[in-house]
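Missing here is one protein chain; the remaining ones are kept as they sit in the complex.
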Amino acid sequence: MAVVFERPKALLDVPFHYCPGCTHGIVHRLVAEAIDELGIEGRTVGIAPVGCSVMAYDYFACDMIEAAHGRAPAVATGVKRSDPDNLIVFTYQGDGDLASIGTAETVHAAARNENITIIFINNAIYGMTGGQMAPTSLPGQVTQTSPYGRDPKACGYPVKICEMLAQLEGPEYLERVTVNSVAHVRAAKKAIKKAFQNQIDGKGFSLIEVLSSCPTNWGMTPKKAMEWIDEKMIPYYPLGVYKDRSAGIGPGLGGKEDK
Amino acid sequence: MAKVTFRTDECKGCGLCIDACPKGILKLSEETINKKGHHPAECADPDACVGCASCALMCPDCIITVER
Partner (left out) sequence: MAEKVLMKGNEAIAEAAIMAGCRHYFGYPITPQTEIAAYMAKRMPKIGGTFLQAESEIAAINMVYGVSSAGKRVMTSSSSPGISLKGEGISYLAGTDLPAVIVNAQRGGPGLGGIQPSQSDYFQATRGGGHGDYHIIVLAPSSVQEMAELTIKAFELADEYLMPAMVLADGTTGQMMEPVSFDFEIKEPPAKPWATTGTKCQRPHNIANSLYLDPEKLERINNVRFARYEVIKDKEQRAEEYLTEDADIVVAAFGISARIAKNAVDAACAKGIKAGLIRPITLWPFPDKAFKKAAEHAKRFISVELSMGQMIEDVRLATECKVPVELCYRVGGMIPSPQQVLEAIEKAAKEVK
């Protein structure tokens, strides 16, 4: 019998510290599989900013950099500019990091069409610090800092990163995926691999937003959390390609949305 | 014929592989508790496994190897 599925090489043999059922582990594997399949581990540098996934620097076999909260796109810009022809640079950021404190860095790296790959984990909560409201928390969602449910009158509406960045002329590729089912995991893998391929081809800023679960801080079982993604998150954050310059998809690119 | 192997001591008993298995042959073992204090996942009917790797695709800790 041949091995048809095993742990990717770009993932070091180190157990994850993530909570049981946390989808960070799935997305880590997809990133590592993409790195393996594209044969770029030796030239890849990953940026892991503050958040549950900061410890990703212990999990990926490629060179890694720990970045200040929100600043990964800027750090990635520096790394990429230090050796643009050889290095493949990716960031792996949570929603607190990318959509809150790091919003400016996100918007401007996109506007510059910086040739980097951003893996954006949207689990609608701050995980590492114990379940606070994030800019992506849904209206009515109960968290440590929205104990009566997020009230848009008091603290506004969720930030839809793909839709927002799609208005910019800069970015090359924006897609939202999820990993709450086998089919979705396969689609997410394709998207992540494409985001890395875009960088290899020099096409520029590619961001994959991955709707992810946080069983512990959502107060759900891993299974229920996966269902919650279907019931609550996908309706609010529709999956799909929000921009693909090369394929003419995106606002103002003459695609179907412009009709 | 197909075979699924689990790195039992690293399983966190999240059960996502169980929901993903189209043959419904995975379960958390009642008898054993692994080093992490979880009931690890195991295959209750190895012969019925078709090696589709759905379980491995869903495993957040990447501890499942599938052969076919």
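Lettered A and B in written order, each chain numbered from 1.
Assume a contact is a pair of C-beta atoms (placed from the backbone, for glycine too) under 8 Å apart; a residue touches a chain by one contact, two chains touch by 3 or more.
The shown structure was predicted, so the numbers you read here are calculated from the model rather than taken from an experiment.
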Left-out chain, listing which of the shown chains it touches: A
Among A:S82, A:Q144 or A:Q167, the residue in touch with the chain that has been omitted: A:S82
Selected residue (touches chain absent from view) among A:L30, A:V45 or A:M226: A:V45
Contact partner of the left-out chain, one of A:E6, A:E37 or A:E66: A:E66
Residue numbers in chain A that touch the chain omitted from display: 12, 41-45, 47, 54, 57-58, 60-68, 71, 74-83, 86-87, 104-105, 107-108
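We adopt the following convention: only the chains that are shown with their structure count from here on.
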Rounded Å distance, chain A centre to chain B centre (Cα mean): 27
Residue ranges of chain A in contact with chain B within the complex: 1-8, 11, 15-16, 18-26, 28-29, 181-182, 185-186, 215, 221-223, 226
Parts of chain B lying in touch with chain A, wherever the complex brings them together: 1-3, 10, 12-16, 19-20, 38, 51, 53-54, 56-68
